[in-house]
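Left out: one protein chain. Kept in place: all the others.
What follows is chain A.
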Amino acid sequence: MILETRGIGKTFGSVLALRDVSMGVAAGQVVCVLGDNGAGKSTLIKILAGVHQHDAGALLVDGAEVRFSSPRDALDRGIATVYQDLAMIPLMSVWRNFFLGSEPTKGLAFDVAKARRVAREELRAMGIDIRDVDQPVGTLSGGERQSVAIARAVHFGARVLILDEPTSALGVKQAGVVLRYIARARDRGLGVVFITHNPHHAYPVGDRFLLLNRGTSMGEYAKADITPQALTALMAGGAELEELAHELKRQ
């Protein structure tokens, strides 16, 4: 396991946001974290990403217990996070975004020529078809933006990639594009933590599935142990769905 949590928990004031969640991700593995709104997905990834600090349980990197002081700290240990909505800065060019926060330098200067060249090469290596690295990221489609963010994390030596709902705002085709890059990152030996509330996106690419509900774990399943139907049912809270169906039935 590169990244692992053991009985991890977090409270905000009197709100128990996350309680006793254990999970782990190994190299070349995709772990999907599934849950409805308010299930604790965001809290969990923010702990993994170094945005929040856990106040119960343990967080381990390569088997050693750690406590991230900042997102930068997590990044330095090879844990990179791509957020759903704030992955990119729309008015900045692709290459400026690509190297934001980790700019290559030449003496005192930002090595602009190198940034352009490397961004172009890395995107091509991931099979991403960007017309022009000088174009503002705002002119890219949602799927392309996520893909650029993934390529960026891979380039900066991420060992674990945490993806926060990368497909939720996308159409079917665009989501497929992003799922393909997730698979490609996995094939390059990265561990991927893929957060989503869509089991149809999770199932094809995932190796293991962690289900969250109301801040706590409802179990972790290997792909062989669960069907897509069972996953969907568990995620939505199967009993609740049946109840709803009953309630909505024509009298």
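Worth a mention:
Definition applied: a residue touches a chain if its C-beta (ideal position, glycine included) is under 8 Å from a C-beta of that chain, and two chains touch if they have at least 3 such contacts; residues count from 1.
Note that contacts and distances are computed from a predicted model.
Considering only "Glutamyl-tRNA reductase", "Succinate dehydrogenase hydrophobic membrane anchor subunit", "Cytochrome bd-type quinol oxidase subunit 1" or "Xylose transport system permease protein XylH", the record for the omitted chain gives "Xylose transport system permease protein XylH", by its UniProt protein name.
Among A:E65, A:D132 or A:E243, only A:D132 touches the chain left out of the display. Within the set A:L3, A:M88 or A:A119, the residue that contacts the chain not displayed is A:M88.
One of A:L3, A:V30 or A:L75 touches the chain omitted from the figure, and that residue is A:L75. Residue-level contact of chain A with the missing chain is found at 49, 51, 71-72, 75, 81, 83, 86-92, 96, 99-103, 105, 108-110, 112, 124, 129, 131-132, 134-136, 138-142.
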